[in-house]
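Missing here is one protein chain; the remaining ones are kept as they sit in the complex.
Labels run A and B following the written order; every chain starts at residue 1.
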Amino acid sequence: MKIPLIRYFVAAALFVPLAAFGQKNSCLDCHARLEDELKAPAAAFPGDIHAQYGLGCEDCHGGDPSQDDVDRAKDKSFKGSPKRAQVPQFCGGCHADASAMRAYNPALRTDQLNQYWTSRHGQLLKTGDTKAAVCTDCHGVHGIQSAKYPKSQTFPWNIPQTCGRCHADKDLMAGYKVPTDQLEDYRESVHARALFEKKDLSAPVCNDCHGNHGAFPPSVTSVASVCRQCHPSTGELFTKSPHKKAFDDLGAGECEACHGNHKILAPSTAMIGTDDRAVCTQCHDKGSRGFEKAAEFRRQLDGFETGFRAAEDLLVEAKKKGVEVSDAEYRLGDVSTLLVSAKNLTHGLDEAEIAKAVNDGEQSLAAVKAAAVKALDEARFRRRGLAVVTAILALFGLALALKVRAMARARRGEGSPGSPGPEPS
Amino acid sequence: MKRRSVIDIFLGGSLAATIAAFLYPVIRYILPVKTTGATQTSVTAAQAGELPPNAAKVFKFGSAPAVLVNTAEGTLVALSAVCTHLTCTVRYDGDTGTLFCPCHNGRFDLAGNVLSGPPPRPLETYHVEVSGADIIVSRKS
Partner (left out) sequence: MAKSIGPNIWKFLDERFMLSDLVAFGKKKTVPEHRRSFWYFFGGICLFLTGIQVATGVLLLLYYTPSVDAAHESVQFIMSEVKFGWLIRSVHSWTANLLIGLLFVHMFSTFFLKAYRKPRELTWITGFILLVLFMAFGFSGYLLPWNELSYFATRVGTDIAGSLPLIGPWLKSVILGGPEVSQATLSRFFWFHVALLPLAALILIGLHVLLVQTLGMSKPIGEKGKKEIPFFPDFLYKDALGWTVILVLIGVLCVFMPWEIGTKADPLAPTPLGIKPEWYFTFMFSTLKLVPAHILSLEGEKLAILAFMAGGLLWLLVPFLDRRAGREERSPLFTWIGAALAAYIVTMTVLTYTLPKL
């Protein structure tokens, strides 16, 4: 019979738009019509990474999203929102289950929950302190984005803010024996400048040194290993130096003792030496061998650096005067590398090595300085040449002007071709 | 009459001086230049046999450093030596057969790919050709 067939077609056709637009979701539909905190999940969820994997409200909260009636929707399977203390297990329900996660993203790690329990946050939470951070504090909830995307709360340049929301809050952190100036200090550091100004995503943020899920302040002895991740040559030099044993005996954190931990500023030769700004005098008293060596290293580096800045200034001046100096600039770049490497060598405290580096650098610098001087000579030559040519042209112009005037006078006297006759002068 | 001829001499003389002042730079311009590498599209980086296997040499290519590597297997590769992180000059690490940047521990393979560390982009690779006794490095077109 034709009619039932057509009915099937019509019914199927009616379902097509539903299939195209996805399942009915009464949770989102209702919550979108509510206000403030009840509306927020519905507004944020479409951008959530879980939504992109095809998950819905019911996959975490239970309930039946196909039901319009709120009591029917919140059926027996409905779990509601977990309390803070239960959040880690709530998320871990999937994220700590390797076979469950394999269905969605096989490459994603599943040890975050385990790591979390080793962290300070996890330990505090176990004791019943619900002020401690849980998953949603860092990752957000309902609008969670992959940490690879810039809007994610765990994207590198958002992490200081995310951690700072608690750790820079004096009132919240009262009672824990932890300072609250880390964020402020970090923002002044060279790492923060690299991250926020140069947009260098490889610059370290809180989790690079503290860990993220297993976050814990590094112990005094492990700070240095953390720094060595990006600064291995400096670390090697330090390990070979007499400071290593001395610091270990003192129980002092290696890099941290001189460079700080959060407010790590760009190092300069001012850190070495015997004046107030130098770090050496923290331990080495006047007259000691260390004191003498510090003064010597500073003297050598200062000499090299002053020479470098002088050569740089000369090149800038020549360039401003219009002379092409890209070759000299290239060689200056090499000398700059030598200067940085000489400064780096101070971590090794090897007199001979440092002296050789400074010496090599100063020799290369001599070549650059010669090129800069040559460039300035060229600038002078050009200006002199211009003066000479301008003088010649001025004379020529004067000769022309005189000739023109003389001819005009002569013509006025004789009567020039085409003029009506001699004019009264 | 006499005054006119003085002016004429003045005019002729200054004209000659002007012409000379303009001819001098033009002639010096046309005479060949004594320096190397008119156009830095290709450079003789080294002599054949200069580099033993598993060794490298940094040389100037254009206005930036480049590195020529003679791999352990004996093939020659050339890449830009400017680290894509903060422009330090990379160096060859014979132990691992990688290019290593001493500034922040960036590491690249000999195809320029970033293996580890902060560099965000791979190193540019160049074309290497052995022509007689010269090893010539040029940009890939």
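Methods note: a contact is a pair of C-beta atoms (placed from the backbone, for glycine too) under 8 Å apart; a residue touches a chain by one contact, two chains touch by 3 or more.
Keep in mind that what you see is a predicted model, and the values were worked out from it rather than measured.
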Q: May I ask which residue of A:Glu324, A:Glu351 or A:Asp377 touches the chain that does not appear here?
A: A:Glu324
Q: Tell me where the left-out chain touches chain A, residue by residue.
A: 322-324, 326-327, 382-383, 385-386, 389-390, 393-394, 396-397, 400-401, 403-404, 407-408, 411, 416-420
Q | Touching residues on chain B - with respect to the absent chain | A | 18, 25-26, 28-31, 33, 35, 38-41, 62-63, 139, 141
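Here, only the chains that are shown with their structure count from here on.
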Q. Can you give the whole-Å distance between the Cα centres of chain A and chain B?
A. 31
Q | chain A residues touching chain B - in the complex, by the definition given at the top | A | 200-203, 229-233, 326-327, 329-330, 334, 337, 340-341, 388-389, 392-393, 395-396, 398-400, 402-403, 406, 410
Q. Mind pulling up the chain B residues that touch chain A in the complex?
A. 3-4, 7-8, 10-11, 13-15, 17-18, 21, 60, 63-65, 85-86, 88-89, 102-105, 117-120
